[in-house]
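Missing here: one protein chain of the complex. Every other protein chain is in place.
For clarity, chains are labelled A, B and C in written order, and residue numbers in each chain start from 1.
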């Protein structure tokens, strides 16, 4: 799967994009977040307050209970502030 | 007093502006309209359907019961259609 | 509040008016409206007449009423007169404010009142015939909803 990070999520994790083989036991966005949190202190910090994180799966806004699959593009970012 | 006519009121009466000494017995817009109707067929036609006539006294929208005085500017016109 | 009112035969620049409204202060939001001559059937042109002594004063009163209802930093109203071709712009109302909801509401309010209170009259030319446009009851209702 492709993971994308924007704004301060990107800054805390230290990268904009990465590819990841779907980890064992990861079926939803919430599972993926739990997995990422354990990858390092930057990830842990980025996902520390999950209420501040929004997600898009394949370029569509989603929720943490949304399913994720091996060839999905999953993006994490703060609430949007355009306009 | 100065009388002004706009749009089809102007066309029916055949002039844009005229000066008039305040006629005896004319105290309100309604009195003035009754007086003007008798001035000729153009006036009679212009004021035939009073529901289609709007009035401004000294450049402010008014009603037919508004008072008129010798030095007023009174304008008659159809409902406005700008914008 | 900064108010600019112009009655003119010439066309206008929305970009220039928006730039003027945002040249100073902190207006984060500008809502604008342009009305255009309809492009329909045999409508050849529209001619706009107005009541010069009254028009600017009436629009200024409408702008003051808007400023008393919403926190605005500027209002610009430009209304064209004379003969206009189909598609031509007739009117610009632009409202600057810190917040977009105030700008939108005030812009719509100004248009509703302009339609029902500003002394302009439109004459249509269709082929060789000319006739005066009738006022719309819908415009009166649009203005009345602001009384509530």
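We adopt the following convention: contacts are C-beta pairs under 8 Å (C-beta built on N, C-alpha and C of every residue); 3 or more make two chains touch, one makes a residue touch a chain.
Just so it is clear, the model here is predicted, and its values are computed rather than measured.
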Interface partners of the hidden chain - shown chains only, full complex considered: A, C
- request: Check the options C:9, C:25 or C:52 and report the residue that touches the missing chain.
  value: C:25
Message: By the contact criterion defined above, which parts of chain A meet the unshown chain? Give residue numbers in ascending order.
response: 4, 6-8, 56, 59-61, 73, 75, 77-83
- prompt: What is the set of chain C residues that contact the non-displayed chain in the whole complex?
  reply: 13-15, 18, 22-40, 87, 89, 100-101, 103-104, 107-108, 111, 142
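We adopt the following convention: only the chains that are shown with their structure count from here on.
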Query: Between chain B and chain C, what is the gap in Å from one C-alpha centre to the other?
result: 26
- request: Going through chain B residue by residue, note those that touch at least 2 other chains and give them in order.
  value: none
Task: For chain C, jot down the residues that touch at least 2 other chains.
output: none
